[in-house]
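One structure is given here, and the rest of the page talks about it.
Every protein chain of the complex appears in place save one, which is left out.
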Amino acid sequence: METILYIIQQLINGIQLGAVYALISLGYTMVYGVLRMINFAHGDIFMLGAFIAYYGITKFNLPFPVLIIISSLITAIIAILIERIAYKPLRNAPKISLLITAVGVSLFLEYTLSLNAFFSPNYIGFPRPFEIKNYELGLISINNIHLIIFSVTIISLIILYLLIYKTKYGIAMRAASHDLEITRLMGIKTDSVISFTFGIGGALAGIGGLLYAMAYPQINVFMGIMPGIKSFIAAVLGGIGIIHGAVLGGFIIGISEVFVSAFLSSTFRDGVIFIILFIFLLFRPNGIFGKSIEKV
Amino acid sequence: MKRIFLSFCFLFFFSINSYAKEVVKIGLITPLTGDIKTFGESTKNSFFIALEEYAKKGKYEIKPIIADDKNDPTEGTNAVLKLITQDKVSAIIGPLTSKVAIPVSEIVNTNKIPMITGTATNPKVTISDGKRKKYVFRACFIDPFQGQVAANFAIKDLKAKTAAVLYDVGNDYSKGLAEFFKNTFQKNKGTIVAYESYQKDDVDFSALITKIAIKKPDVIFIPDYYNKVALIAKQIREKGLKSTLLGGDGWDSPELLKIAGDAIVGSYYTNHYSPDRKDPVADAFIKKYKQKHGNVPDALGALAYDATWILLNALDRASRPTTEEILKEIEKTKNHKGVTGTISFDKNGDAIKSTVIIKIEKSGPKYVTTVNP
Partner (left out) sequence: MRFFIELRKLIFISLFIYLVIKLFFISGIPTDYIIQITLYSFIIVLASLGLNIIYGYTGQFSLGHAAFYGIGAYCTAYLSKILGVETFYSLVPVVFLSGIFTAFIAYLIGGPILRLKDDFLAIATLGFGILVRVFLDNSDRITETLGGSRGFVGINKITNLELSFFITVFFILITKNLIDSRYGLFWRAIKNDELAVSSIGVNTFNAKLIAFIYGCFLAGIAGGLYAHLYTFLHPSNFDILKSIDFLIIVIIGGMGSISGTIVAGLFWVFFIEGLRIVLPSEILEYRWVLIPIILILIMMLRPYGLMVKKEGY
């Protein structure tokens, strides 16, 4: 009995982490779906979300709901700007050039912000905008942070689904991810659709950053690297380009990471993710829900 | 007339030269940026206070060269290589932490440059594979002693029967201190219910804390630096775990209470000195530091001050300012009256000193007791 409760408790920990990964991986999967590129700088948008929230709390004392809106708006705008400045000029270049540019953008964001003039490379403690409350249900404890992360994630996902399946932009986005050229030929402004995609992805990553910083209250300019890579793997796992794949992938990765920490050792947590990746790449590179990817 | 004038000029320049002191270059390796920058700053500040005092009555003119190791072993090794081969320093103060000091001490020893670290407490800094690195010294106690003190305090004073240990696997200081604590705790019939490692960049401790929570330990020992400790402490309290938290000298920063807040109140840690104790040498230094920098120096700053003064005294006693002569005099250091106590080096280049125990109250750290070796 006790072991089951222990597992459930760890599951809760894993779902908390997985929710954040899911939010980030959505950005990767949507951008890949439309542009067939891996936006390496996406993890840094996540980091920016956390930092914007930090300044929102410390300098302006914003209440939590306002924080979410401000963080996501600003990160959406930044994501759109990055696309316009760095990726748009290379839209017809070989894919590798886009990849390398994305790496360049990522490095630029990290190192510029790590200058002492900006955020400095130090670890900064993240203050919570509210008190922690613990709820004990028998032997399991959940705190309000868990609840907030669950609810914000679910609400974000619902909004996302509404946007994608019920709005014109959403339909345009889905069309573009099938075939960009034909969509443009149909008279749709693909540039706007692309911006829309980056914007939503960026907003979700920004919210993810805020939630992550609340759960694990220490932020740092390089904090986006590993979660970014893991979320991308989550997107691949679920089937790159597929929205529900990304969400499922995120939760799988989050839960596996926590379980490895709990039952093996925390020092293996990064490694296990990649073993899962290799297994999938070998046997099911399409991902769980995947469509086929080209192999040579 | 001209000849008298010329010889007068000659004598004048000659005497000016003999007033000019010979220049000795000393390097300081300290983490000015990175996860323990408050330690790096206090070390730098104390180093400069010592140099200022020395300039008034010392034999040589000291040219200090500062290198930032970012509390990273690779940066530290690059920095020390540059200090030795490019800047040609005669001696080095630092690095601060064992994980940087251990690789740096190897290089320093191969290149025959004396080094005194104020604060690196892991035994491997002065000894490698059982062999003493003769150019390396430290002004502080070593972790076997510190871990022992912490464990004894937990058993006798906190009446703990069970303990959990969380340590950073990539940090010699953390790993070593954790082991020493465990050994003494178990020797005193205590039970270690969990002994978990994590990595430096981990932020999510939920899995580990849940793992520990079901064992309900009386005490949780977290031998890491203040930034990580604050993060872990917060997450521990959030999960509703009420165990007493215990730590080592890496906790000694005002940032700890600031960041962790209530989560860390009521915890204890072992340290090198406490500004609350009444001691003339310590009080003089604390007053000077407070005047210049506005706050009371932490243990690491105090130790850096002591390490620097040990070096400077050895330098003055040496017949010539060469690395070999300086080394000989450092070895002979006996009963140096430092801020952190009276310091003598044993045959391993380690200082034999007492430990203090500090409790963190809401208003700040408070001295509890001293434990002598």
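We call the chains A and B, going by the order they appear; numbering starts again at 1 in every chain.
Quick note on the criterion: a residue touches a chain if its C-beta (ideal position, glycine included) is under 8 Å from a C-beta of that chain, and two chains touch if they have at least 3 such contacts.
Note that the structure is a prediction, hence the values are computed from the model and not measured.
Asks: Identify the residue among B:Thr30, B:Asn171 or B:Thr270 that touches the chain left out of the display.
Replies: Result: among the candidates, B:Asn171 touches the missing chain.
Asks: Quick one: which of B:Lys25, B:Lys59 or B:Lys82 touches the chain that's been left out?
Replies: From the options B:Lys25, B:Lys59 or B:Lys82, the contact with the absent chain belongs to B:Lys82.
Asks: Which candidate, B:Ser128, B:Asn313, B:Ser354 or B:Thr370, sits in contact with the chain we can't see?
Replies: Only one listed residue reaches the unshown chain, and that is B:Ser128.
Asks: What residue numbers in chain B mark contact with the hidden partner chain?
Replies: Touching the chain left out of view, chain B contributes residues 68, 72-74, 77-78, 81-82, 84-86, 99, 102-103, 106-107, 110, 128-129, 169-172, 175, 199-200.
Asks: I need the residue numbers on chain A that touch the omitted chain, in ascending order.
Replies: 32, 36-38, 86, 89-90, 93-97, 99-101, 103-108, 111-112, 114-116, 225, 229, 232-233, 236, 267-268, 270-271, 274-275, 277-278, 281-282, 285, 293-296
Everything that follows uses one rule, which is that only the chains that are shown with their structure count from here on.
Asks: Between chain A and chain B, what distance separates the C-alpha centroids? Give it in angstrom.
Replies: Averaging C-alpha atoms per chain gives centres 40 Å apart.
Asks: Within their complex, state which residues of chain B touch chain A.
Replies: Chain B residues touching chain A: 33-35, 37, 70, 169, 196-199, 201-208, 210-211, 214, 227, 230-231, 234-235, 237-240, 255, 258-260.
Asks: Going by the contact rule at the top, pick out the chain A residues touching chain B in the complex.
Replies: Residue positions touching the partner: 2, 6, 9-10, 13-14, 16-17, 116, 120-123, 125, 132, 134, 136, 141, 143, 145, 212, 215-218, 223, 226, 257-259, 261-262, 265-267, 269.
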